[in-house]
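The structure appears right after this line, and notes come after that.
Apart from one protein chain that is not included, each protein chain of the complex appears where it belongs.
Every chain is named by a letter (A and B) in the order it is written, and numbering of its residues begins at 1.
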Amino acid sequence: MSTIFGIPTQALFGQLLIGLINGSFYAMLSLGLSVIFGLLNIINFAHGAQYMMGAFAAYFLLQWAGLGYWWALLVAPLAVGVIGVVLERTMLKRLYALDHLYGLLLTFGLALVIQGLFRNQFGSSGLPYQIPSGLTGGRNLGFMVLPNYRAWVVIFSLATCLITWYVIERTKLGAYLRAATENPGLVQAFGVNVPRMITLTYGFGVALAALAGVLAAPIYQVNPLMGADLIIVVFAVVVIGGMGSILGSIVTGFTLGIVEGLTKVFYPEASNTVIFVIMALVLLVRPAGLFGREK
Amino acid sequence: MMKRIAIVLATVLALGPAAALAQISDGVIKIGVLNDQSSLYADLAGQGSVVAARMAVEDFGAEKKGMKVEIVSADHQNKPDVGSAIARQWYDVDKVDVILDVPNSGVALAVNQITRDKGKALLVSGAATADLTGKACSPNTIHWTYDTWALANGTGNAIVKTGGDTWFFITADYAFGHALERDVEAVVLKNGGKVLGKVRHPLNTADFSSFLLQAQASKAKIVGLANAGGDTTNSIKQAAEFGIVKGGQSLAGLLVFITDVHGLGLPTAQGLIFTETFYWDLNDKTRAFAKRFAERDKGIHPTMIHAGVYSAVLHYLKAVEALKSDDGTKVIAKMKEMPTDDPLFGKGTVRADGRKIHPAYLVEVKKPAESKAPWDYYKIRATIPADQAFRPLDQGECPLVKK
Partner (left out) sequence: MDTASEAAPATATEPLSAVGRHQTTAFFLMIGLLAMAPFFIYPLFLMKALCFALFACAFNLLIGYVGLLSFGHAAFLGSAGYTSAYAAKAWGWPPELAILAGTAIAAALGLAIGALAIRSKGIYFANITLALAQMVYFFCVQAKFTGGEDGIQSVPRGVFLGLFDLRNIMTMYFVVLAIFIAGFLLLYRTIHSPFGQVLKAIREHEPRAVSLGYSAERYKLVAFVLSATLSGLAGGTKAIVFQLASLTDVHWTMSGEVVLMTLLGGLGTVFGPVVGAFIVISLENYLAQLGAWVTVVQGIIFIICVLTFRRGVVGEIARLIRKPL
């Protein structure tokens, strides 16, 4: 058994791969958060709950409509995105004139309500969701068996992240969005319906969270509290990457997943805290995050 | 509340066996079933334990004997602070006389201390830690059903003797997991085996991938799962994903319940070997109980924890009837004096350290083809006689036991 730095290669690569998979979720979730913060200046504490709703949507689609995973990938984000739009129109809108912290508190309250309602109904130990039949089984890589589904997760998240980044940074629509955040009045004067853009952007960010939820359902089981502890980590990722920087979130998400995996090999007790330690360090040196710009 | 008690007392006084009730606090025997009703242990105990308690009260014939028995229940959410707060409130304000069940060893230990401080009674069916009859033993607590030592003795011994001599533990990181890991490790080492590694995971973990990879990397023959409920079923399902068994290692579920097997399904669970102290299909009496239980609990068949709650409540009521009092410390002492006899566990005793003694069974999960009916899941591989199933009285370090 070969070793690198005294750790057996098998263990090292195995954990790195697991780390990459975790990193995919971090990246997708922080992407949604970043889009929402970057373009709307809202800290969406309900992001974890919306991720959970995406997983539940997939579960319901299967139970009640017999629609499987592939349908869920499409329908669940749309459904949850619509809910997000409704939330924005009815509640978040009223807070734009106030201190940003109120947005944080409102979404925190929303998260409590959503998670509480689901927990009441479904308990907190998780409902089963099967891996879709096209993606079962695994590939023996020599140092470990890589389940096909988990490989799919990595590829799909990477694709989603890149497409989102491209749309926002390189297309006209994205340019309008970015301009609208910087100077909404001016952009509105050009005839662009800024409030509608803001609403749709929030819906899009929420849909991203729900999409991550569908991806997570077969791995992490569908559980009302699945987003609760994840959201704190995702916050850290967003802050490290730079709040509002799309590229920053993507890169940081994947990187931190890998760092966490490495820590599990060399120093498992610290694997939970390493992301927060890095966040504290980054904030001391670059308060706006690695890729961020101070607002 | 006071008016209701006055009416009850008046009615009963008018009926006859009044003197008998004079020493029962407030005229009501109040039973509190405290367990996890919404999280990973909700199926193996949960509402089923409340059903079992009710059945015991009915079968005892409390109404005919003129004893007023009330049952309340609450969800401790696997948190010692929530569990302690409920226990205190129940004892101080709601006049609960005895608490039942309490799966989750951390919560059980906390409630054990509170019960002792207040002189009430605690009958543990759900929790596993053998410390309840060891270092933490109390004159107010009886540990029913099973404990980590019995599991280690049954399952651990059986597996090591058939060649599983190198182990890697995946352990739930709290009192129960630690106790189970400790007791099984002792058995493994005693039989000349080796423990190649251990990893601890938080309670109610969803993703076991990194722990399973570590187990794989250790190349231990046996991956011991020192966890329970949802954690165990998740570990087993994900182990299949990562090809643990295909790669030549075996999984040892150290604490598995029939509800877990039901959740996993026979194709995944087949071949698992573990120890239980009750199986619904053992004999006619247990089958009759299971049928009644299933009718009241959505078709679910009773786990050994449910059976333990039934048996404990029955014996408790017998002791209260004999003593004509529900004073916690006295009733527990009486329960230790009286031999036990119920349709589920047969004849047994309660030892000085609070340990209930009855036989244990080594079971193996049937292959799908071998199962003839729903819930027909186990083959009984061996019966461990009552005097060998639990830790010997002098090995427990219980201060109540005179050396």
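Here, a residue touches a chain if its C-beta (ideal position, glycine included) is under 8 Å from a C-beta of that chain, and two chains touch if they have at least 3 such contacts.
Everything numeric in this text was worked out from a predicted model, so none of it was measured.
Among B:Glu63, B:Asp92, B:Asp341 or B:Glu370, only B:Asp92 touches the chain that is left out of the view. Checked against the full complex, the candidates A:Leu78, A:Leu95, A:Leu135 or A:Val167 give a single residue touching the omitted chain, namely A:Leu95.
Of the candidate positions B:Asp43, B:Asp75, B:Asp260 or B:Glu276, contact with the unshown chain belongs to B:Asp75. Looking at B:Ile24, B:Leu100 or B:Ala175, the residue that reaches the missing chain in the full complex is B:Ala175.
Screening B:Ala150, B:Leu203, B:Leu251 or B:Leu344 for touch with the missing chain picks out B:Leu203.
Residues of chain A that touch the chain left out of the display are 43, 91, 94-95, 98-102, 104-106, 108-117, 119-120, 228, 232, 235-236, 239, 243, 269, 272-273, 276-277, 279-280, 283-284, 287. Contact residues of chain B toward the unshown chain are 37-38, 74-75, 78-82, 84-86, 88-89, 92-93, 105-106, 109-110, 113, 173-175, 202-203.
Assume only the chains that are shown with their structure count from here on.
Separation between the centroids of chain A and chain B, computed from CA atoms only, is 40 Å. Against chain B, in their complex, chain A makes its touches with residues 8, 10-11, 14-15, 18, 21, 119, 123-126, 128, 131, 138, 140, 144-145, 147, 149-150, 219-221, 223, 226, 261, 264, 268. The residues of chain B lying in touch with chain A in their complex are 37-42, 199, 204, 206-207, 209-210, 213-214, 216-217, 229-230, 234, 241-243, 246-247, 263.
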